[in-house]
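I'd like to ask you about the structure that follows.
Complex shown without one protein chain; remaining protein chains in place.
Chain lettering (A and B) follows the sequence in which the chains are written, and residue indices restart at 1 in each chain.
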């Protein structure tokens, strides 16, 4: 901590963790989220056939984390929808991405350099959400460490955790897999982040919350930007996870990555949602152009 | 408004909007709802094999709107089940429709002139529910216009919005479609009604609530009676909707109606729930007789 103080990092972290998210960061979050929705196979057809279903899916992509966290804490699931400006902003983004003439808006935000910036901004919001979720749960259940982890986790993962039901809304049903059975990188990172923030809240992790927020944001933003730039899905946790899972749970060595290609040869649809969407992205992008 | 006052319509509207729903209108609502349940393919077999599942489905048909609205506002989903008399009444209707000797009760209420009256009475209850839902949400979230629309919408649509899960209870799973992806007339009308009542609650629509209730009830009752009498599923909104969707969302002209017959030729099960049940109605009625 002394080193951080000397570098003035503590103060930077403080300022960073107090920064308002509303217009800029939130818009980036909405854009990247709805971009991922557009990558989903069939979502463009749904947007033509049933705008209400498409809008609802877009809202789940943007506010799924709030909905899940509210449900987990026993509040109204639509509680967040009282913030009319956020909903209107997200709706505008949805409209521009799906219905903008000549697909202009989509082409701009899907342009790689722009997208990388937006992805980095999205991870800033994600980290904040995890921290806020853990803090909120700590407020409701002072010693409910499991609840803190759960709420932080759903705040970070958002729509991914209810992807089966979000897909159902679009008439797609893939029961063979779900985000918990085969976690993507952001979901895993949200889980680890929620555990870290819970340990911090329980005073087991001797670090200031603002420093943790700054550090975790940097890690998430860097990872996601690199992964997006390289179209990669390899997780930075893979090696450690593979060994820990082998020791603790007797999982075969080599990690989840390889399992995907070996084990489910006949059934095969065990790819995670993001992988599928990335796979479909190129086809979509072509079509959309 | 002056014209209305001159015609004493305002007073009529007042009296109408204060009228109690409990025994007569509610019974009509239960009868028509459970009648639609009996039209569903397989529901008679379920009623023989598992009366508990059948009863539960009947309760969802009768009280689905209360359950959904309670869930949306963060209350107990079974909150409405504290009204023992309503539950007992609905249970009696369920028993009579499914198990009455010689199918006598079913034959009476499914007799077209009787059914038309009951359908009209049901729409009176539906309009009231939408208005009450919007009002209730306004009480909880003063400026939560989206929440008002959502709660009014689920209050009007009821079980239709959870039809996938209601079917699952009977062992049926049709993930290719749902009520949001292909809305039936009552669901659409509930959405528009919820928007109207929200605008009224926000003082944007310069009309008294009682007048709006009277007008919307007349529209709904007339539409549904005509549609039931003609076994039709064409929506009175089709033409306007088709143009608005074409302009705003780039949907192909010709409307959803034709899409149903063209697009999903191979998969085909994109018919809305009510269409399916109407299709099955004739077969059922024959069987039942």
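Throughout what follows, a residue touches a chain if its C-beta (ideal position, glycine included) is under 8 Å from a C-beta of that chain, and two chains touch if they have at least 3 such contacts.
Remember, it's a predicted structure, so these values are computed and weren't measured experimentally.
Only one residue from A:27, A:73 or A:93 touches the chain missing from this view: A:73. The chain omitted from view is touched by exactly one of A:32, A:183, A:199 or A:221, namely A:183. Residues 71-74, 140-141, 143-147, 150-151, 164, 175-178, 180-183, 191, 245, 248-252, 256, 259, 263 are the ones on subunit A that touch the missing chain.
Although one chain is not displayed, its contacts with subunit B can still be listed: residues 46-53, 56, 70, 74-79, 81-82, 84, 87, 98-99, 168-173.
The criterion applied here is as follows: only the chains that are shown with their structure count from here on.
These two copies of the sequence, subunit A and subunit B, are related by a rotation of 120 degrees on CA atoms, to the nearest 5.
Between the CA-based centres of subunit A and subunit B the separation comes to 36 Å, rounded to the whole angstrom.
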